[in-house]
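Apart from one protein chain that is not included, each protein chain of the complex appears where it belongs.
Right, subunit A next:
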C-alpha cells in the first residue's frame, strides 16, 4: 500500500467502501451526475435491525490498497457499482463481459456488485435482473437511489453474516491468520501450533471482528472486541496489529464522542474531484446523534442489554485524553514497520483531525511534525504537492496559519518545480494567493497606506516576487504588472537600490506589452485585485491650490447682503461662531474663473536612486467639468522637495474639488486620491469657479521698467513703466487696452493712486479723459482701445540741502542780506564761479537731486457672464516717474517800482540742469541761462489786491496759459482758506522763508497797506536742445 488517503478521518472506520466506476465510454459529466446521486445515499437505516450503515464511495481506488482490507476492513472494497453507456442490443454481451472483467479486479473482497446500463432499451432491458439495472437515459433514472439502497441492504446481509460467522468462531476451530501483504513471507514455515501463534491468530481475528462490528453499526460490540484484541496482541508483541487494534479503539471512541465527525470542513479539496464535497456534506446528518445513542443502547452485547449498556460504555469507551494517548501509542507501533508508512501517516492525519476538534493545537502540531518526517518512498511530484497542501490544510485547521502558509507556499513551488516537464504555473499561482493571509499580506494597497509598513518585509517581498514570476509564466502580463507595482508601492522602503532598479526595469519591460491600469483585475476564481496607484512615485508632500495671478483675480462687487452673512450673530464673541469660523478658514477664500487656466502646486520628491520620469501628470477633480492639462516631469535621483504645478481649465461653474492627481510612471497609470495619501499638507481642496470674465492686456507708449513698485495695499502690479521728467514737464502716456479674453469687455473704471508721496505735489499729477475710450465699448475679444493719460510733475525742490550748501559755499548768504540793498547781492564773480560749482555738486550728489514719484493706475473692468454675477477684475499699472530738478529760485526779494501800484520782484534763478535754458516771464525779455548758471531777473508786477484777486481778469492775461491761471487761483484760494501766516507755496520755499520774514517786516514800511497782498508770477522756460518738448514752469509766490 503506497497511496495515502489524506482525506481519511476516524469515522471512516465505520464505513463500507463502495467503488463506483464507469466502463466503456461514459461521458464524464453524466458519470459524475450519476455518481453524485449515488453518493448521496451515504447513510442507510437497515430495515429490520435499526442499525445505520455508512457508505464511503470512491470512483477511484488503487487495488493495492484493497490488499490491506483484512488489516482494516474499511479499506476493503465491498461493493462495486459500474456505470456503462450501451446504445444497442448488440453491444450488450460485450458490455456485460466487461463488467465481469471489472469485477475480477476487486473480486477477492467484493460482497456484491451492480451494473447500471444507460441508453439500452428493448427486450434485454425488460429482463428482471438483480445485478443489472437498465435506464433509458441519464435523465430518466428516478429509481437509482432506491436501487442503491437495495444494494446496500444486500451488502449489509453479507456483512452481517460474516460478522456473525467470525464472531461465533470459538477457539475450538482453527482460526486462520490474517495478515497484511508484506507479512506473508514472514510466516512461511512458522509453527502454527504454538500457543504464541494461536494467540496471535486470535488477537488478529478479534480485531477483525471489531472492525466488522463497527461497520455493521454495533459500536459497543466493537469496543469490546477491540479491547480484547489489544490484550491478546499486546501479550504476543504483535505490534502492527496491536497498533491497528488501538486505532480501532480510538476510532470507535471518536465516533462515540464526536458524532458531528472530525473530518468536517473538508470542503471541496482538489484531490478527488468535486464529488467529494457532496459526500462530505451528507455524512453528518442532523439527528445522527440521537440515532447513535439509540444504537448504542440497542446493540450492546445482547445478554443484559438494559443494565450493562451504560456501564459497558463507560468502561470500554476511551476518554478524549485517552484517545490521543492511544493514537500516540498506535502510531509508535506503526512506526516500527517501514512498510506501514501509509498507515502511520493516515493515523497521524486522523489524530490531528481529532485534536483539532479538541482544540489541542500544540499536540496536533507534534503529530503533524511527526507526519512530516514519515518517509514513504520516492514520491511523485504530484503526490508531493498533495502532501504539502494537506499539511497546510491541517495546520490551518489547528490555527497555525503561518505554518500553513509556509507549506502551501512549498506546495506552490513544487507545482512549478524545474523537474516537472509541464510546470503548473496556474496552480502555483493559485496556491500562492492562498498563502497571502498567512503572511499577513493583502493585495489591497490601502491596507498599507497607514504609516510605515510593519511586517515581515523579507518574507512578504519574496512571496510577491514569486507571485510576479508565476503570473508572468502564466502568460498574464496584466496580473504581473499589478503584482509588480504592488511590490514597488508597498515594499519601497525595504528594497535596496539595486532591487529598486531591477524591479522598475522589469516593470517597464512588462508595461511595454501591457500598460498598468486603474481597473480591478478579476481572477477566474472571483478574487478581485484592486488597482495599485503609485502614491510613492513620486511622493507628494503638499498640495496647494493657487490663486489666479493678481491681474486675473476676480473681485466681487461688495453688496450689503454679503456683509450681513458674516455678522449674522448678534454676539461679538461666541464659541459657536469661533468654531464655525475655524471651519471657514479651511475653505479657500479665492475663486477660480471659468475658462481661465488654474494652477495647483504640489511639492513632490523622488525616493528612487535614479531619475524618475513622470508622464501625463494631471489633476483629478469633481464638481465641475475640468479640462486638465497634463504635464510631464523628470525628477532627479533622490531629489529634495520639488515644486510641480499642475494646471487645468474649468469649463463650467460651481464648486470644484481637487481629489487627487493621476500619473503615468514606468508605464503604469495611477490615480492617486488625496484622501489615501498619508501626510499630505493641503490648504483645502474645494474652490468656487465663477463665470467667465474678459481679460485685459495693456501696453503703453513708455518703456517698461525693471523698477518694481512696492505696493502698500497688497495690490500686485501688472506692468511697470517709467519715465524721466524735469520738474514741471508734462508728458502724454498712451495706454493701449486689448481684450485678450473670450468675453466682451463691457465696463471699465480707471482710478489713480499716488504712493509714497513724501513730496509735496502741486496740481494734478495724472489726468485723463475716459469718455473717448468708453465710446469704443463694449470691446469685443481681440479688439483694442486706447486711453491717453497726461502726466505732469510739479515738485518742490527747494529743500535740497545740497543745493543750498552749494549756494552758501559761493559766499552768498541768503538770510543775511538786507532786502533794502538787493543790488549789492548781484555779485558779478558769482556768474563766473557758478559753472564750476554745480558741476562738482552734480558729480557728488547727482542722484540726490532726483526725486521719484510713483503712482498706480487701476483698471477695474468686467464683462460677460461674470459681470452679470457681479464680479470684476482689476489690472494695475505702475508708473514710476523720476523728476529732475530744473530751475531754482535761490533768492527772492522785492523792490519798489516807480509806480506805487507796482513793484519789482527780484528772483535769483539757478539752472540746475545740464542744458541751456531760456526763461520767459511775462512781458520781459527772455533770459538765457546756461547749465549751472544763476542769474537774477527782475519782473515788474502789479501790486495785488488780495481781496480782489479772484475777480481780477487782468492778472490772468499775464499768464501764458489761461488754464494755468485757473490752477493758481485754486491754489490761492486754498491758501486763503488755510493759511494765516508764514505759509509760502512755492518751489523755493526754503529760501523764501527768510524773505517772508523780511517782507513781513518791510511791508508796513514800504508797501504800507499792501502787506496782505499776493503776487503771482509765471515763468516759462524752454530747453534748447529739446525743442520738441514744451516745458513750462510756474511759480506762485504768496506774500502775506
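Note that in this section contacts are C-beta pairs under 8 Å (C-beta built on N, C-alpha and C of every residue); 3 or more make two chains touch, one makes a residue touch a chain; residues count from 1.
We adopt the following convention: contacts and distances are computed from a predicted model.
J.: Mind telling me which option in "ATP synthase subunit delta, mitochondrial", "Trafficking protein particle complex subunit", "RING-type domain-containing protein" or "NADH dehydrogenase [ubiquinone] iron-sulfur protein 3" is what UniProt lists for the chain we can't see?
T.: Its UniProt record gives the name "Trafficking protein particle complex subunit".
J.: Please pick, from A:130, A:143, A:319 or A:369, the residue that touches the omitted chain in the full complex.
T.: A:369
J.: Of the residues listed, A:101, A:157, A:190 or A:458, which one is in contact with the missing chain?
T.: A:458
J.: Based on the whole complex, identify which of A:401, A:426 or A:541 touches the chain you can't see.
T.: Looking across A:401, A:426 or A:541, the contact with the absent chain belongs to A:401.
J.: Of the residues A:30, A:332, A:361 or A:659, I need the one that contacts the missing chain.
T.: Only one listed residue reaches the unshown chain, and that is A:361.
J.: Given the full complex, what residues of subunit A touch the hidden partner chain?
T.: Counting only subunit A, the missing chain is touched by 361-362, 365, 369, 395, 399-403, 406, 439-440, 454-456, 458-459, 462.
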